[in-house]
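One structure below.
With one protein chain removed, the remaining protein chains of the complex are shown where they sit.
After this line comes subunit A, so read on.
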Amino acid sequence: MTNAAGAAPAIACEDLWMVFGERARRQLDSARSGGGSPARIAGRLHDQGLIPAVRGISFDVKAGELFVVMGLSGSGKSTVIRCLSRLLEPTAGAVRIAGEDIIAAPPRRMVALRRRKMGMVFQHFGLFPHMTVAENVAYPLKVQGQPAAARAARALEVIELVGLAGREGAYPRELSGGQRQRVGIARSLAVDPEIWFLDEPFSALDPLIRRQLQDEFLRLQSGLRKSIVFITHDIAEALKLADRIAIMRDGEIVQIGTPAEIVLHPADDYVAEFARDIPRGKMMTVASIMQPVGAGGEGGGEDCRGPALATAMSLDDALATCAADLSPHRVTDGDGRVVGTMRPDDLVRALGAVAP
């Protein structure tokens, strides 16, 4: 998951502000000179009639990481992703892609980056109404200057991947919401971007297709290792997919952490509220709560008894295994190597409503 130490993160943003309204930059400067927390500054801007949609956010996305942004409607998720891809010019702050400051990048460089490196799936799909499914999907390749035959072949490939084979000739207006969304996903996949921005890519799908696509997505990601910023407001989806999750509220990030951290140690009631109703036993795996070898689990579970648990095991299954014997268990990975220990009290805390 992590890169070699010292390499720049795939995406980094620092003290990012996006304020909508007249003369936003000047107003933000003067509001910030008054000092105080981002919320105080935002309050001042609000009184001026401006909309501070993103308020001094910082985070890194490591190379190959799947970073999920969660939050209620209107909390600023789409705005953040638009700043990262520079569809919006941030009012303040820095965005670096693989160490390169893209806010300062000239338009020509942005065009090159977007053609080769970045892809984006839009919340409302953003399909071109005058193009068929196949033309929509092939358009990024056309912009790259690929020959027509190669374009068509590649388009067909990704259209099949999202399960839309046979609808290549349809126009977006002839498709259902879920089908449109899959066209949007296919279009952004066509160029195989290194950095992928996804704004609620599965929201319009029915549960069945959604689960299929999520699984497909995970399978793809385990092979391709793209750096991904994924927006959702479905906590189950977030826990299933994420390497790390950022929870947003009112334009600020209230917590960043692994799924386990979010569930086991929510930073405040807002975050806890998100995690409250999830069926943890089903959603979480042993890997997310075990003590890795060498980090409290020490030398490989000498004091452990009972059968070993697998990392991919769900907590419910783990509980069934451990129920007979409430002592630490060894955890092994797919190849049977011992990678950590699982303490029963962690298991109980993860499953129960016991807050830290």
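One rule holds for everything that comes next: a contact is a pair of C-beta atoms (placed from the backbone, for glycine too) under 8 Å apart; a residue touches a chain by one contact, two chains touch by 3 or more; residues count from 1.
Please note the rule applied: contacts and distances are computed from a predicted model.
As stated in its UniProt record, the chain not included in the shown complex is "ABC transporter permease subunit", which appears among "Vegetative protein 296", "PQQ-dependent sugar dehydrogenase", "ABC transporter permease subunit" or "Ribose/galactose/methyl galactoside import ATP-binding protein". The missing chain, though absent from the display, is touched by one residue of A:A24, A:L45, A:V95 or A:M120; that residue is A:M120.
The chain omitted from view is touched by exactly one of A:V111, A:A165 or A:L218, namely A:V111. Although one chain is not displayed, subunit A still touches it through residues 82, 85, 87, 111-116, 118-120, 122-130, 139-140, 143-144, 184, 187-188.
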